[in-house]
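The other protein chains are all here in position, but one chain of the complex has been omitted.
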Amino acid sequence: MDLNKDVQNTGGEQVQPVPGQKLLEVQDLHVSFFTPAGEVKAVGGISYELNYGEVMGIVGESGSGKSVEAYSIIGLLQSPGKVVGGSITFEGQDVLAFSKSEMSSFRGSKVAMIFQNPMTCLNPVYTIGNQLMEALRAHDKSISKEEAAKRAMEMLELVGINNVQKRMKQYPHEFSGGMRQRVMIAMGLICHPKLLIADEPTTALDVTIQAQILELMKDLQKKTHMGIIFITHNLGVVAEICDKVSVMYAGKMVEQGKVDDIFYHPGHPYTLGLLRSMPRVDAEEHERLIPIEGTPVDMLNPPEGCPFAPRCESCMKICLQKMPPYVELGEGHRSACWLRVQEQLKNQKKEGEHNG
Amino acid sequence: MAGKFKHMGSLQIDEAYLAGLGDADFAPANQEEKANFIADRKSISYWADAWRRLRKNVVAMVALVVLIFIGLFAFVGPAIVPYGYDEFNAGAENLHPWHYTLEDQARLAEATQSVSPEEAVAKAQEEAAAQGKTLTSIEIAKIRAQANVSNQVTDEDGNVLSGDELNAYMRAQLGIKARPGGYSVGELERMANGEKVFPHLFGTDRNGRDYMARVMMGTRISMIVGVAAALLVLIIGAVYGSISGYCGGKVDVVMQRIVEIIYSIPEVLVILLISMVMNDTLKEYVNLNRGNPIAQLINLLGSNLIGMFIAFGMLYWVTMSRIIRGQIIQLKEQEYVTAARALGASGGRIIRRHLLPNCMGQIVVTTCLQIPSAIFLESFLSFLGVGVSAPLPSLGSMASDALNGLNTYPYRLFFPAIILSVMILSFNLFGDGLRDALDPRLKK
Partner (left out) sequence: MAKYVVKRVLMALLTVLVVACITFFLMNAIPGNPWLSDKTPSPQVLENLNRKYGLDQPVHIQLVKYLGNLSRLDLGVSIKMQKNYPVINIIKEMFPVSAKIGGFALLWAILVGVPLGCVAAYNRGNAVDSVLRVICTVGISLPSFVVAALLSFLFCGGLPNMKIFPTMFDGTWQSYILPCFALGFYPMCYISRQSRAAMLDAINQEYIKTARAKGLRTGKVIFKHALRNALIPVITYLGPQVAFTLSGGFVVEKVFNIPGLGRYFVQSIQNRDYPVIMGTTIFLATFIVMMNLVVDLLYKVVDPRINLTKGGK
């Protein structure tokens, strides 16, 4: 089935996505949770851009603010979470300025989200068909029931589900985990969104199923040219699917760059640590996995300085005093680490001597 | 060159700051510095943490204070009130919780004292005879009618009053005010003679028993029944549940079948029957075995109470045992239990040392919430007349007795009902607070 044809059919004003054009821009986003114990700065100033047809991975440990950041794009932050600063621009529109009803028509139609655990994300008391059609009809009131059912079945076929006539009438518990994730993807894509946010979509699945789902997402992404934000803590998945990667640590983006840059020239000790703790098939026989020692900082009273410093093996005095600035390491590759700053300063000095 | 440092949002770089950095700043930090860097949060023990959260819960703390007051009322109160709960105070029957002074009572009697028509006629005839006249029958009829009219008291709306209404109206007219505390006429006279008499603050019942003393005793019984029943349920439920959960397999299947059947038995019906049967049986036993210490003990506690406990013990532990079984099964899978077993610890020891302490929170909460439901049931049975029996008072049976004459003595319902409701409410609120404090999932 040609999805692009479908895209054009759904609405006149829809812009044909062009790969390489800017789709989403996040600027210095701050998100805080106001708990009784105090303000938790879950996301402390992150920025990135995403183009049509691009897949960006957001990598980090649990609690590093990956999901919170994604939820704030789609307006799903649960109280007491609140966006306290920065901006989110989607196709030139300020997402944070949306009213409630604008937000709900934005969700699902322009941006879709799929979640980590397919076992709990589908409502157990409604049929798959019901939930799929509901997603469609929420944004297109004029569509008839038959038409919606037809679209839903096409969508299910597209994500590789057989016997759709029967499957439509079944309940979520009659589906396996991988099948449910396929349903979730179908549900996310049924309105042809421009951006898909996938919050650890493969974490809860078996390894073989994981590969299938990734394959499916890649496939769909090529057809539709949508942008994908792929949240995960699995670098293997990142290598598989992403064009570029943002590495998050304790609510801060510590490194950002193309997949190759991140994997082959990591600019931050945390990224390096992540890479070293990842098992590799092609590793030398006696190579050992090196875990990152220690635990993440307490987000309730985050320290001045680099949050990774206490766990960093090359920690310096300056690291404990001030958060490092971003250093441009290559095209689109930047990292926030004093080591890189130090190198940069040295280079500057050298060049200065050379020139002078 | 400086363009190499990206300006991105809040991570502003101060060029001057960067320029001012020297080699010293880029020297490696030592372990101590790294350790100081993290502002440690104090780790608090589970119970200290729970207590901290409980203390912060205003509602629960107020409930606790109320419970303490009710406890003082029930356990210390009877020592202060000089009347026994089963002591008949002659002459003090049906007292209200208020009284009028002797003078006021005299004034009222005088004001409402009526002159009967016959007396008026006789008086008039006497006067007439003194003047040497005789009254005609018409004149007699007139005097009679006049006497009748002057005896009638009418309120502002023109209603003719008599009895209690008349008294209330006259008191208002005379400006007589009720004073708190009930005293009988005899007691007022003793007071007038300089004796000190403790007032009947809640009035007395129709047998002249001090109502407050009875309410205190009833509250005491309710509390004892509540706590004792909860403990009984706890012990039986914990033992049954932990054996069932720990053994698993066939033992568990059989034990759970039994639980299922008990669960679907309508408890209240059977409890009504059991407490009735137990009551009769124990009475018979006491009658046959006078002098036997057990019989004496039963006699002391009252056979109904014991019957009620037995009923509780037989049926109400089911929920508790289910909770504990669930917890044990959950905990059994945990590694430290496997480790303990691998080290050769015996089953009983594992239950005692490892499993029970870990489901303590839930047990405490369930036990605490069992108390109000036991009090509920006790008052329910007593209200129906199969619970605590005379002469022991119970809040339920007192409320039941108060139904007769509810309009004249409404407070006979109010006093026990309010204490009972406040007590159950406080236990519920405190239990809720305890659950919030002990349930780590709700940790804020």
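First chain written, first letter: the chains are A and B, and each begins at residue 1.
By definition in this document, contacts are C-beta pairs under 8 Å (C-beta built on N, C-alpha and C of every residue); 3 or more make two chains touch, one makes a residue touch a chain.
In this text, all values refer to a predicted model and were calculated from it rather than measured experimentally.
Trainee: Out of B:T101, B:N167 or B:T281, point to the residue that touches the absent chain in the complete complex.
Mentor: B:T281
Trainee: May I ask which residue of A:N117, A:N234, A:N301 or A:Q348 touches the chain that does not appear here?
Mentor: Within the whole complex, the residue contacting the unshown chain is A:N117.
Trainee: Write down which of B:A129, B:A168 or B:I261 is the residue touching the left-out chain.
Mentor: Of the candidates B:A129, B:A168 or B:I261, B:I261 is in touch with the missing chain.
Trainee: Touching the missing chain, which residues of chain B?
Mentor: With respect to the unshown chain, the touching residues of chain B are 260-261, 264-270, 272-274, 276-277, 280-281, 283-284, 372, 376, 379-380, 383-386, 396, 399-400, 402-403, 406-407, 410, 413, 417, 420-421, 424-425, 428-429, 432.
Trainee: If the hidden chain were put back, which residues of chain A would touch it?
Mentor: Residue positions of chain A that touch the missing chain: 74, 76, 100-101, 104-109, 112-113, 115, 117, 120-126, 134-135, 138-139, 171, 173, 184, 187-188, 191.
Just so it is clear, only the chains that are shown with their structure count from here on.
Trainee: Round to the nearest whole Å and give the separation of the Cα centres of chain A and chain B.
Mentor: Inter-chain centre distance comes to 56 Å.
Trainee: Spell out the residues on chain A that touch chain B in their complex, using ranges where they run on.
Mentor: So the residues of chain A in touch with chain B come to 27-28, 30, 35-37, 44-47, 85-86, 297-298, 300-301, 303, 305, 309-310, 314-328, 334, 336, 338, 341-342, 344-345, 348, 351.
Trainee: Under the touch definition given earlier, write down the residues of chain B that touch chain A in their complex.
Mentor: The touching residues are 1-6, 8-13, 17-18, 21, 24-29, 33-35, 37-39, 41, 444.
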